[in-house]
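The complex appears here minus one protein chain, its other protein chains still in place.
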Amino acid sequence: MYNEKVMDHFMNPRNVGEIEDAEAIGEVGNPRCGDIMRMYLKIDNNDVITDVKFKTYGCGSAIATSSMATEMIKGKTVKEALKLTNMAVVEALDGLPPAKVHCSVLAERAVKAAIYNYAKARNLMYEELEGFDPNDGHDHHHDHEEE
Amino acid sequence: MYNEKVMDHFMNPRNVGEIEDAEAIGEVGNPRCGDIMRMYLKIDNNDVITDVKFKTYGCGSAIATSSMATEMIKGKTVKEALKLTNMAVVEALDGLPPAKVHCSVLAERAVKAAIYNYAKARNLMYEELEGFDPNDGHDHHHDHEEE
Amino acid sequence: MCTQFYFDYAATTPVKKEVLEEMLPFFNADFGNPSSIYNIGRRGKNAVDIARDRIAKTLNSKSEEIFFTGGGSESDNWAIKGVAFANRDKGNHIITSKIEHHAVLQTCKYLEREGFEVTYLSVDKYGLVSTDDLKNAIRDNTILISIMYANNEIGTIQPIKELAGIAKEKGIIFHTDAVQAYGNEIIDVEDLGIDLLSVSAHKIYGPKGVGALYIRKGTKIHKLIHGGGQEKMRRAGTENTPGIVGFGKAAEMAYENIEEHIERLTGLRDKLIDGIITKIEHTELNGHPTKRLPGNVNISFEFIEGEALLLSLDMEGIAASSGSACTSGSLNPSHVLTATGLTHEKAHGSLRLTLGDFTTEDEIDYVIEKLQPIVNRLRNMSPLYENVRGKDE
Partner (left out) sequence: MCTQFYFDYAATTPVKKEVLEEMLPFFNADFGNPSSIYNIGRRGKNAVDIARDRIAKTLNSKSEEIFFTGGGSESDNWAIKGVAFANRDKGNHIITSKIEHHAVLQTCKYLEREGFEVTYLSVDKYGLVSTDDLKNAIRDNTILISIMYANNEIGTIQPIKELAGIAKEKGIIFHTDAVQAYGNEIIDVEDLGIDLLSVSAHKIYGPKGVGALYIRKGTKIHKLIHGGGQEKMRRAGTENTPGIVGFGKAAEMAYENIEEHIERLTGLRDKLIDGIITKIEHTELNGHPTKRLPGNVNISFEFIEGEALLLSLDMEGIAASSGSACTSGSLNPSHVLTATGLTHEKAHGSLRLTLGDFTTEDEIDYVIEKLQPIVNRLRNMSPLYENVRGKDE
């Protein structure tokens, strides 16, 4: 079902854990839906993300995309991190099964949620966050029955 | 499908042929329905059937029952022959598949039709022939679809 | 006696060695449920996907347009009931032909009882549907046209492209029962422009109990079997993995050298037809002489009845079939033969010999040789024949 890279990130996820003194923490998802991701960012004075950690409750692709997303934003500036899209994460994982792509949205949203909280606390504005609401459910992929 | 006795009577039918100077000839069936049987009887002055021949156009059980029926009435009196039922023929053949039992009616009717013609020509009356009409179709077994 | 000379390939075919070999692992080694996520289930899923691709390739369709079923009858029922019920808002009129397989005819009869109207098109003496008849039968409320690709009894091949073209012009969904044509004809759903097509594995050296329905993307159709999410949520039921794998392999093999297959069978077929017609008098070919399945021979023998003929052939180890009422379990002879104008009598005396990949020239010779005395024996017993002989003399 999943390719090797996804399985590697699922079995050996990078950056699992917490950062006690994180500048930014974001949580998205909902246990009702079966996935929650919490993202911790250490951000230095140059707006560079120097460390990332995550905790995820969710399926294999939720965990793998969490792991991949943390790797992708580590060392990037906040602005660069905000450009991360779920499709970029999926691509970096060499793809996900079509029915599972929606799980990757969680990682993108967790990064945004963390930076949203960071920006709010510091009164910063990022145009990439325009319209972003950390409390929106993530886009669920609806399989509705055709009849 | 058919048992050995039926197959024997089908492959080696007894009494196939015609009797040029037969006292009684009867024909029943209809080519539309896929079966016709013609029965020839030699009947002596004591009303005893001394010889029988038949010709049949029809399926395996029609041919086998024709053959068996001729054997069963040979040497019998006309009155005895009229008592022949299709079920007795079927029994003598050790049975027919349920869907094929209706074919055995042809033989019974052919015997009756021959004696009917014989009686008519001689102005004889047999109570066993009461209500018998040689031109009736034989009882077809209807497989109707349940829905 | 054992069947040694099999002349009933149109009824069913043996599973080829190569096909069975591909199936075997899926009975107990790779038996996992294809819908599950663990390894042993994924292997089943991959195999089903490959089978789907293989079948799609033989029909020039997309893989996503192939849906596996439990056989040709299910495919026909699904196509016809599914379209009928899904398009009731547009109309309730269906057009089919008088010579369809029972899987189509009985489904149409059921739909008539459920309030649909069905036109059964007549055929000519060869069993051909006329394009004009189809045009004339179309009404404003026609929602489906279902015409079989090739007939199972007399082998007649319909002008499917023309018929489908007429349907397309009017925006009417077109289904074809290709159970007999599949593996014996080159079929291109794109070129033909058809919307639905039924096939069955056991007619092409695959296993019994597996079929497929091609459904052109966008065709409005209800499900026949509701339930789990298999077959992209359109046909429920745990996938018959070994069966599907076998079907895929059989389809691939059937189309590997289809031209050669057609040429070889056509040669054998014509040899058998000529042999019988020239050697045995009062015989007649049923169906079309050339627009005919490569393996189909159907001949009426006057004055004798088909079941008696079959039994006699069986005693010689020859397996065949007949349109006689006595073999169908019903009162009337083949609806196909009578639709071509044959008298009941001639229909009762019909014999179908169908050829396949294991048929040899020697077998053809054997059948011709055995047929003559059998026919003579039965005719000599027949009260119908003696009249003719009288006349002939």
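Just so it is clear, A, B and C label the chains in written order, and each chain counts residues from 1 on its own.
The criterion applied here is as follows: a contact is a pair of C-beta atoms (placed from the backbone, for glycine too) under 8 Å apart; a residue touches a chain by one contact, two chains touch by 3 or more.
Everything numeric in this text was worked out from a predicted model, so none of it was measured.
When you scan C:Ile147, C:Ile273, C:Val297 or C:Ala320 for touch with the missing chain, the hit is C:Ala320. If you put the hidden chain back, the residue from C:Ser73, C:Thr119, C:Thr283 or C:Thr359 that touches it is C:Ser73.
Between the chain not shown and the residues A:Ile19, A:Cys59, A:Ala92 or A:Leu129, the one that touches is A:Cys59.
Looking at subunit C, the residues touching the absent chain are 1-3, 6, 8, 11-17, 20, 27-29, 31-33, 35-41, 69-74, 76-77, 85, 101-107, 109-110, 114, 200, 202, 207-210, 222-229, 236-243, 307, 310-311, 313-314, 317-321, 327-330. Even with one chain removed from view, subunit A keeps its contact list with that chain: residues 2, 7, 10-11, 13, 16, 18, 27, 31-38, 55-60, 62-63, 99-100, 103, 140-143, 145, 147.
Methods note: only the chains that are shown with their structure count from here on.
Note: the chain lying farthest from subunit C is A, by mean C-alpha position.
Distance between chain centres (mean CA atoms), subunit B to subunit C: 39 Å. Distance between subunit A and subunit C, defined via averaged C-alpha coordinates, is recorded as 55 Å.
Of all residues in subunit A, none touches two or more other chains. Residue numbers of subunit C whose C-beta contacts span two or more other chains: none are found.
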